[in-house]
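In this view, the complex is presented without one of its protein chains, the others remaining in place.
Showing chain A:
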Amino acid sequence: MYSLMANCCNWLKRWREPIRKVTLIMVGLDNAGKTATVKGIQGESPEDVAPTVGFSKIDLKQGRFEVTIFDLGGGKRIRGIWKNYYAESYGIIFVVDSSDVERMEETKETMSELLRHPKISGKPVLVLANKQDKEGALAEADVIECLSLEKLVNEHKCLCQIEPCSAIIGYGKKIDKSIKKGLLWLLHIIAKDFDALYERIQKDTTEQKAAEEQEKRERAERVRKIREESYLCIF
């Protein structure tokens, strides 16, 4: 009887919780399986994806959350854009190709650089040790060791969970349960500390937006001048 009442209370509490908008970024090296994972979550077939050298996003509803996931290109030469999305992200999904042992060092460096960033440190990280379906894929413990994950997340005070998974075995309702589990964990952690995160993100994004607006205005002005000059040249 008591548990029934407790359940009701919980349910009421949840019902009264406001809907929260949360942005996550999905990063990792190229060919780790970020776009495949995103597509699977969205309920689309994760086969036949082209390498992302840019940006795309998906929106989904999960409980009381409206989640936006930014899927960012992972190639060495496009990673430079990641930092522009750090300010607004509540959490990070880092995808690793567990079968690509040769690139673990690069993965480690990339992750270390990511977590070191002042706009990321302290935010929760979900590591998806993807491609477990492939032969020779490293197990969870080995991935942790290769990336020195423990040391890294402790150093930067990021709560972290690792989920071994394979993004390509199913999508929509048949998606690898580990991916779903990881995502729920990430949202749970975010919910626990929501107010502090919210405040931090508001502050960071306001600053970033102001800087972007300023840059935009300045550029418009510079281009206007160039246009005027070239206009004068014609006559």
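General observations
Heads up, the rule we're going with is that a residue touches a chain if its C-beta (ideal position, glycine included) is under 8 Å from a C-beta of that chain, and two chains touch if they have at least 3 such contacts; residues count from 1.
Keep in mind that, in the parts below, contacts and distances are computed from a predicted model.
This complex has a chain not shown, and the name its UniProt record holds, of "ADP-ribosylation factor-like protein 3", "E2 ubiquitin-conjugating enzyme", "GPI transamidase component PIG-S" or "Trafficking protein particle complex subunit", is "ADP-ribosylation factor-like protein 3". Contact with the chain that does not appear here is found for just one residue of A:K57, A:K108 or A:R200, A:K57.
Not every partner is drawn; the one left out touches chain A at residues 39, 44, 48-57, 73, 77-81, 84-85, 212, 215-216, 219-220, 222-223, 226-227, 230.
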